[in-house]
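All remarks here apply to the structure that follows.
Yeah, one chain of the complex is gone here, protein chain that is, but the others are all in their spots.
Here is subunit A:
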């Protein structure tokens, strides 16, 4: 709405070095989440769907491995991925001094 103009016109990135730092922070963030999303895709769409039949030839803790990824393993991995992301981002926020109190 109209007050946005006032709210964001004087954004925190007034000078060049601040701008460069924000860009570097964003680049590192994208790198972290790209890696994590590759794993996200690999365990669910890869192991659980596309390669499930192949992995089903392997037995794992009483399961066919592809079936286990589809009904158990991918979910556990999702949880771990989010907590790794939180941990990496909290580090990154401090490194670039953009963390919250």
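Here are a few things to note about the model shown:
Definition applied: a contact is a pair of C-beta atoms (placed from the backbone, for glycine too) under 8 Å apart; a residue touches a chain by one contact, two chains touch by 3 or more; residues count from 1.
Following the convention adopted for this analysis, contacts and distances are computed from a predicted model.
According to its UniProt record, the chain left out of view corresponds to "Cation acetate symporter" among "Thiolase family protein", "TonB-dependent receptor", "Cation acetate symporter" or "ABC transporter".
Residues 1, 4-5, 7-9, 11-13, 22, 25-26, 29, 33, 36-37, 40, 44-45, 48-50, 52-53, 56, 60-64, 67-68, 70-72, 74-76, 78-79, 81-83, 85-86, 89-90, 93, 96, 98-101 of subunit A touch the missing chain (whole complex, contact as defined above).
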